[in-house]
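Okay, here's the structure, questions in a sec.
All protein chains of the complex are present and in place, except for one that has been dropped.
When the chains are written out, they are named A, B and C in that same order, and each has its own residue count from 1.
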Amino acid sequence: MPQPTRVTVWHEYRHEHTDPRVAAVYPHGMHAALKAGLEKMLGDGVAVTTATLDQNDNHGLSDQLLADTDVMTWWGHMAHHEVRDEIAQKVAQRVREGMGLIVLHSGHYAKPFKLLMGTNCHLKWREVGERERLWCIAPGHPITAGLSADYIELEHAEMYGEPFDVPEPDELVFVSWFAGGEVFRSGCVWRRGAGRVFYFRPGHETYPIYQNDEIMRVLANGVRYVAPTANTVAYLNDSPNIGTPLSPTQ
Amino acid sequence: MPQPTRVTVWHEYRHEHTDPRVAAVYPHGMHAALKAGLEKMLGDGVAVTTATLDQNDNHGLSDQLLADTDVMTWWGHMAHHEVRDEIAQKVAQRVREGMGLIVLHSGHYAKPFKLLMGTNCHLKWREVGERERLWCIAPGHPITAGLSADYIELEHAEMYGEPFDVPEPDELVFVSWFAGGEVFRSGCVWRRGAGRVFYFRPGHETYPIYQNDEIMRVLANGVRYVAPTANTVAYLNDSPNIGTPLSPTQ
Amino acid sequence: MPQPTRVTVWHEYRHEHTDPRVAAVYPHGMHAALKAGLEKMLGDGVAVTTATLDQNDNHGLSDQLLADTDVMTWWGHMAHHEVRDEIAQKVAQRVREGMGLIVLHSGHYAKPFKLLMGTNCHLKWREVGERERLWCIAPGHPITAGLSADYIELEHAEMYGEPFDVPEPDELVFVSWFAGGEVFRSGCVWRRGAGRVFYFRPGHETYPIYQNDEIMRVLANGVRYVAPTANTVAYLNDSPNIGTPLSPTQ
Partner (left out) sequence: MPQPTRVTVWHEYRHEHTDPRVAAVYPHGMHAALKAGLEKMLGDGVAVTTATLDQNDNHGLSDQLLADTDVMTWWGHMAHHEVRDEIAQKVAQRVREGMGLIVLHSGHYAKPFKLLMGTNCHLKWREVGERERLWCIAPGHPITAGLSADYIELEHAEMYGEPFDVPEPDELVFVSWFAGGEVFRSGCVWRRGAGRVFYFRPGHETYPIYQNDEIMRVLANGVRYVAPTANTVAYLNDSPNIGTPLSPTQ
């Protein structure tokens, strides 16, 4: 029987304490909802841990936990700057070495994501609770398995608009339409070193996005998609002088 | 002084003869409007020829004209199937050898485009004259030079919706928003052999799209972008046995 | 228990009848070696069928078999032109609808591959039995799982050299070095419609390439990688008029 994928759900966990609307939607925190949703979708296939910004000096991310994580999800918003640079660098480095990373919503400005993209990750935004449609533009992509239609509709969402300042994605899976007139590349995949990064836009804190089965289906698919494959060619963690060349008679 | 880029505007030229609305917008044919627009934008930098489906056995595309064309633009819709396979193959082959190709609007189903893409190029559509916004998602891209904003707005347009069945573009420049709820990858670039292909969505026959300066600016930029560079490494027009390897003592 | 992946190994099966050197390496045909190798690597995870050029009017590829195939492998060389256009089109269309396709060695000139690439697929070649090293340039890629090093070495191989006339791959996994002075993109992945295509270079008929465990490991990984995911968003097999847009009050 295959080992479960070890997922660490990292969460800023601040809005829930200061904004009653958020606490109403996520009484146990957004991380609890994400954990429950992934477990509902993936069952025994997943073993989910959570970690939060204020847990300890490492924001809950010990070296041991990082080493034992196959896939990390990351949600942050109001306190990106409080994430210690050293921890952000460790997360980014784990991705290069093979860990999968799923960056959610306002995590577009999270330190590990910016470190991996090499860009500023700017975008436009507006918060009027308008309608959003996430169009799947890559039929057959594993991240879209089990969806009931070729788009996901959210009645009320914060708007994110282009230009989204990220490198051209290796794979573009979803593009969002917003009622107010904008579009956004909402589902993007990049490889960095031996690891895969999946950015998925939905997740504003005042809407029950992570209780939506279609959204959680995409995230569960994403976990599978960015999880490292066992026994792949090792990441080169240095620039070695590799010595002797083939000789002419070889 | 640099030589002008030699552009051949190819046009189906049928709707103008059967639909008075189209004839009213393009009294001399859409090809005449495209020619005039490119000349207005590029002046001496361009030498524009036109060719149409019914001109002769070659649809106006003699071997000599094909050989003398740097960039071809292609608009077709109701008569794709009347383009002879042999001519479509010649156009596609010229692209592989270095000619630039700009495919317009309903040209998504044109034979040369499908031959170069390797896909069926399906999409969704609706014709209610709704509002379209073409968002530029690649700031700084040469194809966007001179635009007055980061989107182009068309008050009335036919809708094209995703999924658009084309290979992942090498460069994605524009994504359209439509009032009725859809999105579309409206500006895409691919390399095929030594040539570049630019697909640009706007151009429905009953709207004066090719009299819009912003649209013609993009097309003029596109001509420059896909035009072949002089003296580049030659396209390999065969699979040669290249004989002697380096010897061990070399 | 998951269903096995249904693989159809398609083989030209001509060299074995005319060249005693090939018959010596592959006494039951190259397709038998490929079938045995995939079964050795994937066990119950795979159900392998074979089909060959001369089997019947459909080259062994009935509509039923095509519909029941998850992944097809394709080896051809001396008789590409004998593959009927209609069958080549059917194979390409099944890829667009989601079937995985693995194209082997001289299959770079196979009709279905050329239809899907949109290019001529030219390359350089030389047959002196020189040394080849396939370097893995994508550490962590699922296609490289289980390899013993970051390159595969073949003591004697036919040389294929750049430029290889294919579209820029969506993913570049292997690049070959040849003793005689050339390089080649030997492992490439593209998406076409809802299906994935994997081109893998090794496989000259006079060398026992498909009895090499490292090579068969890559092919087994490739089968898994290009196999369709169940229940993904359906491929759009037409361009539908999708009718009513969202109304302003929605």
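Worth a mention:
Just so we're on the same page, a residue touches a chain if its C-beta (ideal position, glycine included) is under 8 Å from a C-beta of that chain, and two chains touch if they have at least 3 such contacts.
It should be emphasised that the depicted structure is a prediction, and the values quoted were computed from it without experimental measurement.
Contact with the omitted chain, checked across B:3, B:18, B:64 or B:231, is made by B:231.
Only one of the listed residues, B:76, B:107 or B:195, touches the absent chain: B:195. Touch with the chain that is not drawn comes from one residue among A:2, A:20 or A:243, which is A:243.
On the side of chain C, touch with the chain left out of the figure occurs at residues 133, 135-139, 150, 161-164, 168, 171-172, 175-178, 181-183, 185, 248-249. Listed for chain A, the residues touching the missing chain in the whole complex are 92-93, 96, 109, 115-120, 122-128, 130, 159, 161, 163, 165, 167-168, 170, 178-182, 190-193, 233, 235-246. Although one chain is hidden here, its contacts on chain B can still be listed: residues 98, 131, 136, 138-142, 144-147, 149-150, 170-171, 179, 191, 193-195, 228-236, 246, 250.
Rule of thumb we're sticking to: only the chains that are shown with their structure count from here on.
By the residue-number overlap criterion, the interface of chain A with chain C counts as same, with over half of its numbers used by both chains.
Chain C is reached from chain B by a rotation of 180°, derived from superposing Cα atoms (nearest 5). Between the CA-based centres of chain A and chain C the separation comes to 32 Å, rounded to the whole angstrom. Counting only residues that touch two or more partner chains, chain C has 170, 179, 191, 193, 233, 235-236, 246.
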